[in-house]
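What follows is a structure written as structure tokens; I'll ask about it next.
Omission of a single protein chain aside, the complex is shown with its protein chains in their original locations.
Chain naming follows the written order as A and B, and within any one chain the residues start at number 1.
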Amino acid sequence: MSVQAPQLPILPDVTPAEPGVDVGTWRAAWRRLRHNRAAMAAGIVFLGIVLWCGPLAPLWVHFVSHRGPNVQNLLGTISVGGHRVPVVSAQGTPIGPGLRGQYLLGADSNGRDLFVRVLYGGRTSLTVGIASALLCTFLALLLALPAGYYRGAVDRGVSGLMDLIWSFPVYLLAVAISATLIVGGLDIGPIKISSSSLLIPIFVIAVVFIPYIARPIRGEVLALREREFVEAAIAHGAGPLRVMAREILPNVAATTLVMFTLIIANNILVEAALSFLGVGVSVLTPSWGNIIQEGYGTIVTAPWQTIAPGIAIMLTAISLNVLGDGLRDALDPHGSGRTGGR
Amino acid sequence: MSAWRFWLRRLVSLIAVLFALSVIVFVIFNVIPGGDPALRMAGRHPTPQLIANIRHDWGLDKPLWTQYLDMMNRLLIKRNLISYQNQTEVIPTIVRAIPKTLSLAIGAAVIWLGFGVLFGVLSGLNQGKWVDRILTVLAMAGISTPIFWLGAVLLYLLTFVWHSFFLFSWIPSGGYVPLTVSPLQWAEHLILPWICLSVVSMGFYSRVVRSSLLEVQSADYVRTARAMGLSRRRVLLRHTLRTALIPLTSLFALDFGAAVGGTVILIEPVFGINGVGAYAQQAVSQLDLPPLMALTLYGGFFIVLVNAVGDVIFTRLDPRIVVG
Partner (left out) sequence: MRTAGPALAAALSAIALVACGGSSAGSGGGQSSTASAGQPVNGGTLTAAIPANPDHLDPGLSYATEGWELLEATNDGLLRFKPEAGPAGAQIVPDLATAMPKVSDGGRTYTFHMRANVKFSPPVNRDVEPSDIKFSIERLFRINSGGVGFYTGIAGADRYEKTRKGGISGIVADDKTHTIAFHLTKPDGTFLEYMAIPFAFAVPAGTPNRDISTVAKWRVATGPYMFSQYTPSQSITIVRNPNFHQWTKYTPNGHLDKIQITIGNSPEDAMNEIADGQLDWYFEAVPPDRLAQLRARYPSQVHVYPRNDITYFLLNTRKPPFTNLKVRQAINYATDRTALVKIFGGQGTPTENIIPPSLGAAYKRQWPYPYDLAKAKQLVAESGTKGMTVNVWSHSTDPVPKAAQYMASVLDTLGYKATVKTLSEGVYWDTISTQAGDPQVAFVQFDQDYPEGQDFIDVQLNGERITNVGNQNTSNFDDPAINRQIDAARAMPLGAARDAQWVKLDREIMAQAPWVPFLNRTLPKFDAPNLHGLVFNGTYYEMFPEMWLSK
């Protein structure tokens, strides 16, 4: 699905940064970023979301809602304006939002507190988004560095692989892999992953989006490889591993960081899509995608269950995208060669 | 590089991609224990003999590689591949679904290209002004939208909550009417799906066009042209925009291929359009290998093909670029 390129905003510059990116460069970038109000606001919003979903969620449960994300309440009642009303009506319609500590956003079909579920769902979605972005970036570096460094056959092999993944109907493949994994779990030799494990969506999303990071980085590495300081390091007898780690990696760090930020947003959207298709995170763990998926069946009678997590996803993705944009501007002040896509 | 070598290379990569795709799909469905198709076909009161008969008749008792070759043979050569679920023919079903998916994808592509470029130009010409700010916020929101969610919420609001409001009362709650039956109804049924399928790319394109525009505006030849007294508008249309649009062509090919080859899986079921995406969604939920195989190959084929075409256009537009 076209989460392919479109959801990754403007890919960063493919021309390499100046050699010897050092502490000073990063400091300058930070200074520039600090003056970018939009990016700073986005960063604060993202931090706020992380705080709410992370440390503040249990506090809210403990002091305000008194009901964890998985506590069901199908037969209970709650006082609204002095009347006792059932949390879930006899026709299965949950109570809607209201200004109160409990059920701030209303309940879901099982009588759980929707607001608390959105908070805890955020934990899952952020975990999947960040973990898959980390894995994806790591794998991309693992492929891109040797490809750009060795060139020749290694590069052709890696590029071929990237082209292959690039040409896959991504969602179809992700959905197919997840669907089968969810039936059986994964059990290959020592690797045992239960079918309800978070590792499945993390793994699937990470693999599918490798080319988006690996391609631009490979381009940079190819160009860096020609630079004098790299040639000099090699001439001084540094081994390939050392050159890649000490000379090349620091110089692609800026690009990698920007890509990493942007791909988190992308991955959160993909997690939601997979969960919506019923092949994402297992139902017992709330995630934003799961909550939407469960709410979709009752969107007419209980629309908030669909709407609220969607807004949370959008807020998170917007903040990450704006932040990523700002980061790129800060790290690449000349802003040359902003080609989109490949 | 000569044209025939370019196409030959593309053909080779197409075959490689399709082969790899088919093997991957086939392997995951056979290695991971999922639904046994023989059991599925045997119904509610299966006798052991019935299950054995089905295995035999469908060749499910043969070695895996024979099964793979047989499936490819039925898909590509005999063209009579049959799904496990309800034993329907796969290829006619896909052929019937393609017009719906293309209607959806082409309409959405027109919208995202048109509005994406328009917004990008407006944004770029008014850098820093409020138009630019608003459009930037909208573009960022578009890029960050879960499209299936947008579809569900729009449907709920426009066809249920505000259905009686005259502005929205004409919007159908899903389904599809062929263009040949009624162009008006065709468009009415597709307007919301088009919007949902296009928001992400629309936001993305407007950002790309905006930055290319800013970049090109500072280029020497544009400055020279302005110095020679050409109007700003003229410079924009004759020089700047053309250059700025070049990176969009390959991007557009990529997105269009991805839309037709996959993204529709998120949109079609929401809007009740029985296109390729809905068929894929159905095949996935039933772990129905034959249609999934056909659909994955169809998606891969489309993506590779459209990208090749995009590259050709890319080369034509900017002779400096050589596609290798």
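Here is the rule we go by: a residue touches a chain if its C-beta (ideal position, glycine included) is under 8 Å from a C-beta of that chain, and two chains touch if they have at least 3 such contacts.
On a predicted model such as this, the values are computed, not experimentally measured, just so you know.
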Selected residue (touches chain absent from view) among B:G43, B:P63, B:G128 or B:G229: B:G43
Where the unshown chain meets subunit B, residue by residue: 33-36, 39-51, 53-54, 57, 85-88, 92-93, 96-97, 155, 159, 172-176, 269-270, 272, 274, 278, 281-282, 284-288
On subunit A, residues whose C-beta touches the chain left out of the figure: 70-72, 74-75, 88-93, 109-110, 179, 182-183, 195-196, 276-279, 282-284, 293-294, 296-301
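Just so we're on the same page, only the chains that are shown with their structure count from here on.
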Centroid spacing, where centroids are CA-atom means, of subunit A and subunit B in whole angstrom: 22
Residues on subunit B engaged by subunit A in the complex (per definition of touch): 13, 16-17, 20-21, 24-25, 28-29, 32-35, 140-141, 143-146, 148-150, 152-153, 156, 160, 200-201, 203-204, 207-208, 211-212, 214-215, 247-248, 250-251, 254-255, 258-259, 261-266, 280-281, 284-285, 287, 292, 295-296, 299-300, 302-304, 307
Touching residues (chain side subunit A, partner subunit B) in the complex: 1-7, 9-10, 160, 163-164, 167-173, 175-177, 179-181, 183-184, 186, 265, 269, 272-273, 276-279, 292, 296, 299-300, 303, 306-307, 310, 313-314, 316-318, 320-322, 325, 335-342
